[in-house]
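Missing here: one protein chain of the complex. Every other protein chain is in place.
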Amino acid sequence: MEQYKDLIFSASFFFVIIRVCVPLMFASMSAYTANLSGLPNIAVEGIMLIAAIMGVLGSVWTHSAWLGLLVAIASGILMALILAFSAIKLKTTPIMGGIALNVFASSFTVFLLFVITGSKGTTASLPSKVLPTIHIPIIKDIPILGEIISGHNVLAYICMITAVLVYILVYKTKFGLHMRASGLDENAARSVGINVNRVRFTSLILSGILAAMGGAYLSMGYLSFFTANMTASRGWIGIAAEAMGRGNFITVLLTTLVFGVFDAITNVLSLTNLPSELLQTIPYLAVFFAIIAYSIKEYNKKKRNNA
Amino acid sequence: MDDIILSLQEITKVYDNGVFANRKVSIDFKKGEIHSVVGENGAGKSTIMKIAFGMEKQSEGQIVYKGKPVQFENSMEAIKLGIGMVHQHFMLIPSFTVAQSIVLGNEPVKNKFFVDYNQATKKATELAKKYNFEIDVKAKIETLSVGAKQKVEILKTLYQDAEVIILDEPTAVLTPQETDALFIELKKFRELGHTVIFISHKLNEVKQISDRITIMKNGESCGTYNACDISIEKMTELIVGRELSTSFEDIKKKLDNTKAVLAVENLEIKTTKKHTLNNINFTVKSGEILGIAGVQGNGQSELIQAIAGMRSFTSGSIHLNDVDISTIPIKQRRQKGLAYIPEDRMQDGIAANASISDNIISTYYDSPEISGKVFMKNKSIRTIADNLISKFSVKTTSAKTKIGSLSGGNIQKVVVAREYQTDPQLLIAEQPTRGIDIGSANFIHNQLIDLRNEGRAILLVSADLTEVMDLSDKLIVMYDGEIVAYFESTNDVTDKDLGLYMLGVKKQSEEEIRRAYRV
Partner (left out) sequence: MFKKNSDVMFEIVKTLVAIAISLVISFLILVLVSKTPVDAFFKLLTAPVTKIRYFGNVLETMVPIGFAGLATSLLFRTGLFNLGTEGIYYICGVVTATVASQMFGNAFLDPILTILISSVFGGLVALIPGYFKAKYNTNELVVSLMMNSILFGLGLFFVKTFIRASDVPSVASNKFMETTRLPIFIPGTRTHIGVIVLLVVTVLMFILLFKTKLGYSIRMTGLNKNFAKYSGMSAFALFLSVHFISGFIGGMGSSIELLGMYERFTWVALPGLGFTGALIATLGKNNPFGVLLASFGIAYIRVGAEIMSRTTDVPVEMAAFVEAILVFLIMSQYFLKKWRDRSLLKEGDKANGTV
């Protein structure tokens, strides 16, 4: 027991929390921005996966990690646009479109892997670049706090800034108000001249960018190469967090954080000799129980109100 | 003719499914007039207005605004030119504040991207003051009454600098008193030079408020008249082509030995915030139609849902033929003789993508007549469906047709047919003729009377005062979740008094209200 305590109550544990939270945060922000405008994006998982490999390949082609990130983002936007186009213009159910994109992404990434590297495992053999880690001046010298906050991948900091920006976008700007209106009642939004389709297209692009940054973080920060199915349901965890936040951004972020903590615990415990298959189920169990507890709470609340 | 602000010229609208909504409709609207467009439901009033507002595109014809031909791609373009519309179904988002709702779509901004919420509140307040609207601009929409929501809708159009304000059936949801208040406002708009287009099917209101009146029938215009030149009788004649028969007194049978079929006792629905229903006591006897009048949103829907089993309640009891049905599931209530024509037929009453025959059996699909232990008896279903279709004269080629492709009136006939098939002891009819053609409505009204004459109990809720007053034997008025009046006969109350009860200005004494519970 002692050994676990040491593992968990240490600065490095909190460092790990931030590290594992980054892709989850991107995923839930991606799900959030899309759903807020009334067009759910359940292809977050697939977009992250494609962005992860495209980031690596982009960095190989351009010899620049930053250009690689741009390629990843472009691929994320493209995926999101396909979803938006099919849902808005072709009237495909967005859920079905999302499922199709996810299935496509898991095959397509392996397809690319094989066509380019000749193997179906990883891109470790490619000379890909990694986005830099940042050591924040002054803060890095503060004991404990410095150990926790400093020394993360640049995308971790971009993630934190993005969270603030998304908050401002949704609650302070004109576009944010239009997003909310479109999601809450599209007829009402249309009746005052809001171009709901344009709002949704834009929201989906944003959603695609966010998911893509999450994917790029995995292959160009968290690890330094792409492996098949490396997103490992992180996109789905983002969607779960979004489902529990119900339009409230802060709740979405806090829920994601909780899932991140469980993910971090898994990470830390994997250093012990506990069976890894069981350990890996911990974050999913956390989401599983959380969403059930949440729905029971909602059920009771509704019952109280109705009765 | 330069005082004409908006001119619709030979507008024709054909929908994708080949239905003509409008055929060569021409109407001129003058600056600073109140111009009514009247006609029965389905006459094409709403469609022509949606075209004028850019929500629908005409198939042929053109719109001339201030002397220039215009082509609207969407309503934003109409709004920009100064045309505003207050929709029949409010276009408001419950969780937004009044100020947010008013400025939505054209928000005051600071630094180009950010909504200036202080400015929004200020502007909304000023606007309300200018037009004498008493409203708290910081309140959330969900806390407002129907009348207040309508004020917000009107303020929205004024905020967008509308010179032409289209109101689609604005009085349908208002009490007589609220209607009077609205009319004072409309007259003020006229003084300030706005053009008000008033869509309605209530002829006395139209006569009272309008400068000019355009009458529509079957998607065509039957001409525009000065209000002073045309009588209500003449309008009626033009609209329906025949006199409306509204009295059912002569066909109502007198029945003896009646007993209470439905008894509602001390019913209460309490949420954390407030009472939705409180102290509800009444009975419905066999062979009578009990009408419930009231402004929408005063607890009628909740009451009906509680009786039908669609929602739970806090305390009290509901008895059907002396059996306590307070907590039993919907299916068992139906087996005990309850039938229910729901308020929103598309949402609750049918599955639009299923066939007529699938829809016409849903409430008794497991009765031994049409199903065994596991399998459905498709042959019997077919027979029943065909019988009902002909008995209720549903216009369709086959029972296999998707019900969603029928007209509103025919869909409602299917719903009514289904509810009649179980030979109910109690029929709850909630807005039974809302939004359907007059022929189907008459048919359904007669069916209701027939069922009453057979000695069944009917609980009727309708926002259409004429309907409640014409059909009901006894009448209850609801306000703010309580029964505020009970009348032994609809002849005991005038329209004006009814309005006062509906608004909560008047309330009968406790003893008088108690009379609604008859043993």
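As written, the chains take the letters A and B, and residue 1 is the first residue of each chain.
The rule is short, and it goes like this: a contact is a pair of C-beta atoms (placed from the backbone, for glycine too) under 8 Å apart; a residue touches a chain by one contact, two chains touch by 3 or more.
Because the structure is predicted, anything quoted here is derived from the model rather than measured.
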Of A:L101, A:V130 or A:V154, which residue touches the hidden chain? A:L101
Give the residue, chosen from B:E33, B:E153, B:E205 or B:D358, that touches the chain omitted from the document. B:D358
What does the interface between chain B and the hidden chain look like in terms of residue numbers? 16, 18, 308, 310, 329-331, 333-334, 340, 342, 347-354, 358, 362-363, 365-366, 371, 374-376, 378, 398, 400
For chain A, residues touching the missing partner are 42, 82, 86, 89-93, 95-97, 99-104, 106-108, 110-111, 114-115, 120, 229, 232-233, 236, 239-240, 243, 275, 277-278, 280-281, 284-285, 287-288, 291-292, 295-296, 298-299
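The working rule: only the chains that are shown with their structure count from here on.
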I'd like the Å distance between the centres of chain A and chain B, where a centre is the mean of that chain's Cα atoms. 45
Which bits of chain B are touching chain A when the two form their complex? 55, 74-76, 79-80, 85, 87, 91-96, 100, 104-107, 109, 113-115, 156, 160, 269-272, 311-314
Chain B contact footprint on chain A (complex, rising order): 172-178, 180-181, 184-185, 187-195, 303-307
